[in-house]
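A protein chain is absent from this complex, but the other protein chains hold their places.
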Amino acid sequence: MAEYSAFALLKNALSGNTDWKPAWRKAAPKPSYDVIIVGGGGHGLSTAYYLAKEHGITNVAVLEKGYLGSGNVGRNTTIVRSNYLLPDSIRFYEHSMKLWENLSHDLNYNVMFSQRGVLNLAHTPAQADDYIRRGNAMRHQGGDAEWLSAAEIGRRVPGLDVSAKARFPVVGGLLQPRAGTARHDAVAWGYARGADRRGVDLIEHCEVTGFLREGDRIVGVVTNRGEIRARKVGVAVAGSTGRVMKLAGIDKLPIESHVLQAFVSESIKPFVDSVVTFGAGHLYMSQSDKGGLVFGGGLDEYNTYAQRGNLPLVEEVMSEICAMFPAIGRLRLLRSWGGVMDMSMDGSPIITKGPLPGMYLNSGWCYGGFKATPASGWAFAWTIARDEPHAINAAYTLDRFNRGVLIDEKGQGSTPKLH
Amino acid sequence: MSGRRSETGGLIDRSRTVRFTFDGALYTGFAGDTLASALLANGVSLFGRSFKYHRPRGVLTAGVDEPNALVTVLKGGVREPNIPATMLEIHDGLSAVSQNRFPSLAFDLGAVNQLGGKLISAGFYYKTFMGPVIGPLKGTRFWMLCEHFIRRAAGLGKPDFAPDPWRYERMNAFCDVLVVGSGPAGLAAAKAAADRGARVIVADLDQRMGGSAKWTDDTIEGMSAADWAASALKDLTGRQNVTLLPRTTVWGYYDGNTVAALERVTDHKAVAGKGEPRHRHWVIRAGTVVLATGAFERPLVFPGNDRPGVMLAGAAARYAGEFGVLPSGRVAVFANNDGAYRAAAALKEAGADIAAIIDVRSDISAGARALAGRAGVEPMLGRAVVGTAGGKALSSIRIQSYDAATGAVSGEVRTLDVESLLVSGGWSPAIHLASQAGAKAIWDDELQAFLPPESPGSWIGAGAFTGTFTTGGAVAEGQAAGIAATGGEVATAVDDTAEDDIDLRPAPVFEIRADGKAFVDLQLDVTAEDVRLAHREGFVSVEHLKRYTTLGMGTDQGRTSNVPGLAIMAEAQGAPIPEVGTTRFRPPFAPVSIGALAAERFGELKPERLTPMHDWHVEQGAVMYAAGLWLRPQIYGQPGETVEQAYVREAKAVREAAGLVDVSTLGKIMVQGPDAAAFLDRVYTNVFSTLPVNKARYGLMLREDGLAFDDGTTWRLSETDFLMTTTTANAGKVMQYLEYFLDVVWPDLKVHVTSVTDEWAGAAIGGPKARDILAACVTGTAVDNAALPFMGIVHGEIAGVPVMICRLSFSGEMAYEVYSGAGHGQPVWDALLAAGKPLGLVPYGLEALGTLRIEKGHVTGAEIDGRTTARDLHLDWMLSKKKPFVGSMMMDREGLADEDRIKLVGVISLDNRPLNGGAHIVEELDRDNPRDSIGHITAVCYSPALGKYIGLALVKGGKKRHGARAYTSDPLRNRFGPVEIVSHHMFDPEGKRMHG
Partner (left out) sequence: MIITCPYCGPRDLVEFSYQGDGNRTRPDPASTDQATWNDYVYDRINTAGDHREIWQHAGGCRVHLTVVRSTLTHEIRSVALTRDAGHRRSGGHRRAEAGDSTGPVSGSAEAQP
């Protein structure tokens, strides 16, 4: 398949754009594979890509019940960052960040990763210390973080209320300069195309309805398009983990499904450059290349598998964004949507072998899954290929909860709605 | 289309002339005009430039579906971008400017983008801009350089940063029946429901209610539709049980029939009335929702279909009927259905010059022929418009023979000079709200449209919403809906026969394929070729199509483009339209102002919580500090003092004489009942059932998972009454935690908990002179060591106010907490101060409070941060071994018992420089390449008692490191320095002072 480049664009433009080929094949399922990945979202696709690229395992199928990228990779606020507090988190997300920084080249697909910075606003000296602790933690593990004064923030983000009369005055902010945003759909499509080019079968509209077992061992899946056998089956179905794992007889997991709403304003000329988060509530905002302000807040805070949220959260988010940007009141909300999150019991993910022989599980991303896409696939591929975790996901086990080896960034304990 | 004002007709008020400006030029219109109708009447045809190619664009529609004519309104000294001219009512002084053009609308440099049209087709971004893999532009840099320019070119209107000057308002409303839409169906439904006694709300997004009745030439119940609507509205206006909400867009349909609507209260006024908000955010809880939201006309896709002068046929009819504005010059109509013939006839009779009707069909109904006759033209059947000409306004169209079966155009090209081209490609019911409510749309081959499914009961559809496109049918369905919504029986089938004997089923033609750019989404410049390119590249499902091409992602939300786009994709796939799929609509139905949704919280995000002594603190010049929602004194600074000097002075005074601090913010919960003591034994790690009456005890709570949760003292006021105090930050969480256990887990316990945080004012007085001061002002009780030992409680009076005093200490000094009724906090505070003045009592703030507790090694939220255990904080002495408690079985798991966890220690600066919270601790300092953190500092101060800068820290291994030298490493603030790790008990470790 042809490389994408400016030259290819020009050549195709001259022939009326009629020679472009599908970005990936519409594969039909074969009777068996070395590896099946259940879930054609960002993590499933990147897993398939790295299985092929890093481990030479190309006899792989990705099974997607809808269209590729129809899950959370296509419904998020596109933020990429590694500004975490705890060592296990920083190690993993820094790895992801490094993959992001070369991803467009690696995939020959412009995922539009733009390192415009993520700025966390602090509103009290105590919160500032807390953020500085986090920034220092990042710096001690080779990450990038800077502390900005309120005045510096005012210059960087015009329109932000940094005045002392603000209800929650800004006292400073933690900036991760290498963080930013990417074009979420392009990430799914780029990985899909990359995996396809390496021989992976991407099978859309193929819903897993059961698992094939030999004794305890998982040896394949039952789908609406027939049975497919595999030596190894990886499950990466954020938002549907509970449902899919029940098909394998796993009735309970340290996960609850919750809905996270996100919002886009009408398209306007440049308004804000960095990603900015509000410390006196829960809000993050950036502006897309098309001009829409993209923002979101907390969860609706009840279990759900429906991709729909409710009004109180909408009002809360709008109130907070108005508190940050007093000009924003007259701008208009254009779209909202909801994504279903696997909220884990400590707010951190699970990338592990098991829980059944022949099975591998990737889940529990809460609402941090998008930025993890490269490293999640990379580490999951490693775990599937070698039957053991890589150092970056060694901590992301399923038994860590019972063992009390928690990775609790927010310190909220086993109350998933608070992570 | 540009236009001209007809001599008569329309619902505008011709007696009131309105002056406004557009792009700086002064125009006039009439009261009741929209900016679109007024400018059209002035002969303006060019309204804006398109998103990507900067092509000149006019007005396509007359309503909320407008993709092209977006303007920026300048009002109140601020800019409001992206307002559709079709929804913007003019008023005196209105100033609007066009968007996305430079330097001017007529001459736009961005139009150069048209030259690169094929190069910047759908998805081109993904295929380029990756840049070099090495060199200064490697990684993401080349893309970011390109993106810088792309971002400036993209975007529609230009915003500004001036704070929004408007006020917004929220309104809760409740009704039996909410009718959305006030056309014939909506009005009929409202009337029927109101007649049956229901509380009814009718909302309509237009300035004038009546929907299509305002411009259709149909009759209803023997009168003109407009008269019928006027009389129905008059009737409804007078009723107690009916609320009419014009200019109100119902935009969100949430669970439980909770419906959100936005009322534009003053946008149409030059000056807002007293107290009027700009917008009102309605939250309506409706028993039943009647969806009478009508339908949107679709354009046809053909080369040059975006030229100013091309307008929807129905929109032209509306401009004539509602605004008295006729299309100027010679007018052609291009359609695939009979409906457009009615527009042609009505326009002709209103005075327009209809030059031709071009129809893709080779045969039409008798009714359509009759209408063509009324329009004065012989329809050109089996023909299609294959191109348009003109610069910034339409001058001519090209017509060829068309075969509707194959889609082929052929034969001689005929050019027709026209200024206006009215198009109609069928109708799409406005099913958005039903879709939001969870309904799955069903494709109807007859009507070539997605229709809503059967009513689920929570909502009922009526009129064009259900595909009933006749006025008579709409009225009948509306009546039926109004009756059904109020629980009545409806038997009669709706007669949906068209009044003019015309056939409302459009031919399944969506696109005329010929040379030239044919636009599907006019706002975002998505062409039919872009859709085919998406197909070629495999982006075939509806969501992939949208995301790859941006089809339907504009401010008009694809109302005029969704179905044509799907149809073109379906044709490319050789599949029926429903197989491509339909988009699930989500809120909002139309853009809503963000400020309106914040409403009263705009500028007042959360309330401030003030203690009873707040005003006094402020009067004393205290610097107030936000602790959650509370405001607390940080320091009581004296002139010329730095913060450090102030808190050191205050803390010293506490250690040397006495200090007074406001502790009213502490959480306070009454725990009462025969089982109160047993309950406390379960939720605290230590035992409370053995606590004597009039004694207090320090308690620790864990979470269910065994980690530390909160601490505080609890006072036993009687056998069955306890006053529990919590940290300020966790007051609400502890309350919920207690309630959960009582209501859900142990309902057998006879205990009641009540939050009394706001009922008590609290003043803590501590220091060597504290007892003397108390003795000087307390009456009714002794306060000596016998009467009031450590952790003892007495009741007495201060300044005539009953008080409760407990001897306990956070500062490490001999100290007392004095509680009085919140309303009496100030006199007690004043009396304590007065009594203490001769003895050197000073008020102190949070900084000194922190200093005193750091010296003592007492923990707060900085250490109990949700990740630490009791053992980490050396609170294991509080973990009872005699009884189970919440968290007792979880707290010893391997990960929590690990000796290498970070644990509480003290740190002392060895270079006599201040420490900083958030700094990390390392064994070996490396400023350039910081690494190997062993912990972090949680709290810092200058300790006047020790004469050193000290802090508390959480460090790996904890006690094992006592006496070790380490370094603070704070690259973020570029501060590094040597420290000694010591016990967290840094001052008076034996506690002699507080027991003294």
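By letter and in written order, the chains are A and B; residue numbering begins at 1 in each of them.
Here is the rule we go by: a residue touches a chain if its C-beta (ideal position, glycine included) is under 8 Å from a C-beta of that chain, and two chains touch if they have at least 3 such contacts.
Model, not experiment: these values are computed from the prediction.
Trainee: Out of B:Asp417, B:Glu579 or B:Glu739, which residue would touch the omitted chain in the full complex?
Mentor: Reading the full complex, the residue touching the unseen chain is B:Glu739.
Trainee: For the chain that's not shown, point to the residue among A:Glu3, A:Asp251 or A:Glu388 touching it.
Mentor: Spelled out, the listed residue whose C-beta touches the missing chain is A:Asp251.
Trainee: Taking the full complex into account, find the residue in B:Pro747, B:Gly963 or B:Pro989 that is in contact with the omitted chain.
Mentor: Candidates B:Pro747, B:Gly963 or B:Pro989; residue touching the omitted chain: B:Pro747.
Trainee: What residues on chain B make contact with the chain left out of this view?
Mentor: The missing chain touches chain B at positions 254-258, 285, 438, 677-678, 681-682, 687, 689, 704-705, 736, 739-740, 743-748, 882-885, 888-890, 893.
Trainee: What residues on chain A make contact with the chain left out of this view?
Mentor: Where chain A meets the chain not shown: residues 242-243, 251-257, 301-306, 308, 310-312, 345, 401-402, 414-417.
Rule of thumb we're sticking to: only the chains that are shown with their structure count from here on.
Trainee: For chain A and chain B, let me know how many angstrom lie between their CA-based centres, rounded off.
Mentor: Chain centres of chain A and chain B, defined by C-alpha means, are spaced 22 Å apart.
Trainee: Looking at the complex, which residues from chain B come into contact with chain A?
Mentor: 51, 78, 80-82, 118-119, 121, 124-130, 133, 139-140, 143-144, 147, 150-152, 154-164, 166, 168, 170, 252, 254-255, 258, 260, 281, 283, 436, 438, 529, 533, 536-539, 541, 543-544, 547-548, 550, 553-555, 557, 586-588, 591-599, 601-606, 608, 625-627, 703-707, 862, 865-867, 890, 893-897, 916-920, 922, 930-933, 936, 969-973
Trainee: Which bits of chain A are touching chain B when the two form their complex?
Mentor: By the definition above, chain A touches chain B via 4-6, 8-10, 13-14, 16-18, 20-24, 26, 66-70, 74, 101-102, 104-105, 108-110, 112-116, 123-126, 128-133, 135-137, 139-142, 145-147, 158-159, 161, 167-168, 174, 180, 183, 185-186, 189-190, 204, 265-271, 280-281, 287, 289-291, 308, 310-311, 314-315, 318-323, 326-338, 400, 402-406, 408, 410-414.
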